[in-house]
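Every protein chain of the complex appears in place save one, which is left out.
The block that comes next holds subunit A.
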Amino acid sequence: MSTERARNPKTSNQIGGHAAVALLETYGVDTVFGIPGVHTLDLYRGLAELGMRHVGVRHEQGAGFMADGYARASGRPGVCCLITGPGLMNAATPIGQAYSDSVPMLVLASVNASGDLGKGRGRLHEISDQRAAIAPLAGLARTVRAAEELPGAIADAFALFETQRPRPAVLEFTLDMLAAPAEVSGARRERKARPVAGAEDIARAAALVDAARFPVVLAGGGTVDAADELKAFVEKSGALCVTTTAGKGVLPDSHPQTLSGTLALSPTQKVLGDADLVIALGTEMAETDSWCERLPINGKLIRVDLDAHTLTRDYPPTIGLLADAKPVLAALTAAIKPGRQPDLARAKAVREANAGDLDQQQQKHVKVLMAVRAGLAPDAIVVSDMTQIAYTANVTFPLERPRCWFHPNGFGTLGYAMPAAIGAKLACPAREVIAIAGDGGFLFTVQDLATAVELGLALPILVWNNDAFGQIALGMNERDIPELGVKPKNPDFQALAKSFHARTEKPGSLAELTDAIRRAFKADGPTLIEVHEQADYLT
């Protein structure tokens, strides 16, 4: 991996492969995740000669999740570089995950030569129509056949990231384009601004806020860069505030007006039902946050989102603003009248009721989670997988800041946590990053432990081991279906991690767990920390 910038201007614009990399540089791209293959050699020629950082992975699914973690941590698009066919299809799941969680991700892939497309000749890595195969997962999918199309195609992708609900963008480069001589001027197109709401709309929305007796804010992933504006609005309006999983931490959990990320819990849902005005910002109000058929919205509803479909398809708003949450919050705060007292007693009571809502298994999770929290700095990033302990954490894990809790929410895939944590750590090397995965989910992408070792990342990986696909075993039990395929035989996780030359820990108490995490942040490589659900210290 070369990090120094051995840039040679003379070679920087010789072929399509160079031109693509040179253009990306002008947009601030500094890291790409991938695995080279014969089809991408000319892109790698560009990467090598322009000295861009390349992170080599062990499966393209890892590249995709790393790009996702990189993007969620930094707010900038994560970039992957993949071969035709299997390389791109291997990243389909991360692309789907990034789509449903609105993560900016730029996927560069090769595709067979222009003259071969659609011919079904049995070429290496051939697929009948690669663009069509990946398009359903992406916000944008374009085939670039000539170097002159590069500036426009890359500008399109960045316009998507910067101005719309961010989604993955896939650019496929034909082999002939990558190898052909190219002279492309290397300037980025001007940054596009996100839409703002008009003064009249703000006035109408402000009037609704002023008229409300009990307003509640629902803050989604679209607010994570508007923490200050949100806090100001909540304080001036006296509203209570609940977040989705993607919005976790945008209002600090220590704030008296917050109900945290508890949208799935019934006491919080009851608060929404009692509100005469809900202000939903940058959220899909999706099933995977509420886990109920329909949220009880009985009063008026203001929705603010960058995506028109989100504003129209369900929960029709009284006022829908197609705009970025940040300027809307700022404008609304300025426009509303101060003076409403927040119902702090209600907030406190709901928080307590939520905490009492947990069953025994969840209480066990909370013990572990609090020991984890004790080992983390306030701005630490926690990256979780689809595991029972993460479902509990989604509604209980305390956070003081946004962009600190990543979970594969909508698409709900397994194997996300560790590679996404690698990406987050590379984006924010000075911050603490920890991955939390179940035994099942960890094995989905275990090979990229080798990547974490190779990079020497001080990354604790907490494996929550119940020797089961616990959530699915539960589903089978509830439905009286004989348990089948849900108690997979696990490897010895300690031996497994050691063979990757990773450190391992198996704490014997909650205090030792906290210490193990602290030690892991000082290590010169990743540490697998195994916590078994049946451990003595958890009973």
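The rule we apply is simple: a contact is a pair of C-beta atoms (placed from the backbone, for glycine too) under 8 Å apart; a residue touches a chain by one contact, two chains touch by 3 or more; residues count from 1.
In the analysis below, contacts and distances are computed from a predicted model.
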item: Name per UniProt, for the chain absent here [options: "Acetolactate synthase-1/2/3 large subunit", "2-oxoisovalerate ferredoxin oxidoreductase, beta subunit", "Fe-S cluster assembly protein SufB" or "Phosphate transport system permease protein PstA"]; value: "Acetolactate synthase-1/2/3 large subunit"
item: Listed residues A:N90, A:T333 or A:T527, member touching the removed chain; value: A:N90
item: Of A:A347, A:V366, A:V446 or A:I517, the residue in touch with the unshown chain; value: A:V446
item: Contacts of subunit A with the absent chain, listed as residue ranges; value: 1-2, 34-38, 41, 44-45, 47-49, 54, 56, 58-59, 61, 85-86, 89-90, 92-93, 95-97, 100, 119-130, 132-133, 135-137, 284-288, 309, 313-314, 410-415, 440, 443-447, 449-451, 453-454, 469, 471-472, 475-476, 479, 481-482, 484-486, 488-492, 494-496, 498-501
